[in-house]
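Left out: one protein chain. Kept in place: all the others.
Up next, subunit A:
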């Protein structure tokens, strides 16, 4: 019980304490919002709401509210009194990152008392992360990194999300110290594409980067090739072989390499051409190295196709190329001891050690040979770089070679003059004076100069010759004068050239040249040229040289001849083509087919001659060119046929008809049969040709004569000729067909035919005359039917549709619409068509065909 009382007392105490503290801590008002985060540069409004208790206690209302930012009082203009208890303040363009905003009241009119305070945090929403990329360090987890964009001034969380097409992986959340990268906690699986993106979020927003989709194998950074070693070759002093061990990634992908090398001590690296190391390998031989030189190598690798990352560089490995024989001779000189005894002298020979790039190995020693004039050799092998020998006063030739493990250098030769040697310098002789400085550690670089004691003009002039001669120019060349004849320094050359009749021209040329081009020469001209060389003391002419410029420049003749030949060829070709195309015309005018009367005979002439049923158009076919200027006109007296009145221009035919009929009737009655058929002619070769094998029973043959000569006499004959005398011949079967047509329905084609030209022609009784004036052309049954079909399909009135049909049949282009005088135009047009085409595909044109009947 006592325990319970104790508990109750304690509880009461705590309650009272808490309550009093609560009252004490209870503010007079509050600010809304309490923990605002606003975007930098934006406006912010806070509302302070006073409690009634305080208002009563302090005798204040919202009008007494004073807003402060830190210690700075915000101007009243930014306040808004909402009601008696609430007032707001608006901060415009918030630029401070952290603002302490307090709501205060002026108690008793002047005492400022704090009511409530908030901290305003400002910042920026996250920018979209950019440049997201991932790297898979071989044997490690994949790490992705990105550019987070601008500073947000707020705590911003970045989450890396990744997934396969079939499953999602756990998010990778960045650590606070590395907000721009994240290493996933799963092992990368190669050859499966994955999609990765980053999500950035803070209090002001959330944004997602672009998604990237890749195969992790394309993001691999392989482990560095290890155990790089270098070995040389005794056979070749210019190569070193590198070997290394590839990382295990080579079991999964193919690799390429980057190998760099440098000589030891050098700072810059040279690179092996990438194309030489573009495939998986574990060794490589580097070539073109200097002998006996230490090289340092390093290597790195990456996926063969260049996707991914280069590995780190391997540790450097060095190796020395094998020795080669010394590539140069040692610098070599001598010193004669002045205190020589009689007849002998002490000579010290000295030389420099070869630099490593010339020694090409370790110099094992030097070999010195001394040769006195016409004496035997004395050989010395020396390890040092000097040798002292006792020599006579004679002249000696000394040679020196350096030797290494591979071989000897070339010999360096030095002449030790005889003791009594005195220099004698001749004039006009070129001397090479060489001065070699001798330092404490050996000789320096010698300097040489050419000099003359005294110069003289050359003893011989240069010999000039032509190198190339053109139409207007010539290239001259010459050799430098030998030193022996120069007698001085050649300062310049002068070239003199002239024609036979012209003045001589001189051209100065610098002594360094050995060639000069003379320009502006005249073509086809003989030139004489000579050359002089000058020293400081004068000149000397060389021999004269002549050359002739050609008349034509190179290629000029070809440029003329070739086009002419081509033009001639073209003309000939065109001529041949023209003759080929116009062979019929030519044949007609030059060697026309003249019927051979000897092959003609009078066929048995009887109306009862059995018709020949030869409907094979192939048998009747003949070439139109075989049959020239022969026209057959069949005239019939069939007054039943209508005649187109508007074809009055064909009245001529009518007049001719009288005489023709007279002749025909005088020969045989079958002419009536022959002439009674509708005269449907066609220039179709098949149709014309079919008559050649038919026998003419009765016809009127009119020769137009040779070359348009009008025959004076018309010949009527009854012929069995199989010669192509006639343009068309009748056949009994055709006649029968025609008769049928003529007597009944067969008239329709003709009538329709004229309807096609003009409907008025139907009433003309002279249509038969017109038709008779057409060249007789027999058609086989098939052709006839075809024609009939074509014609019967034509409407009765003139129009464009009719024109179209005509185009199928004949030269209907010439046919105009139904107008008076159409016949005139028609005939003219038909004539033109004939002239143009020779054998028009028309009924009508044959009536006005060249060499036809009408001109008579």
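In this text, contacts are C-beta pairs under 8 Å (C-beta built on N, C-alpha and C of every residue); 3 or more make two chains touch, one makes a residue touch a chain; residues count from 1.
Heads up, the rule we're going with is that contacts and distances are computed from a predicted model.
Between the listed names "Enhanced disease susceptibility 1", "Leukemia inhibitory factor", "Serine palmitoyltransferase 1" or "ER membrane protein complex subunit 10", the UniProt record for the complex's undisplayed chain reads "Leukemia inhibitory factor". Set against the missing chain, the residues A:35, A:83, A:110 or A:166 yield one that touches it, A:166. If you put the hidden chain back, the residue from A:73, A:98, A:114 or A:187 that touches it is A:187.
Among A:252, A:413, A:483 or A:526, only A:252 touches the chain that is left out of the view.
Shown as candidates are A:127, A:215, A:276 or A:304; the residue that touches the absent chain is A:215. Although one chain is not shown, part of subunit A still touches it, namely residues 163-170, 185-187, 189-193, 195, 211, 213, 215, 217, 251-252.
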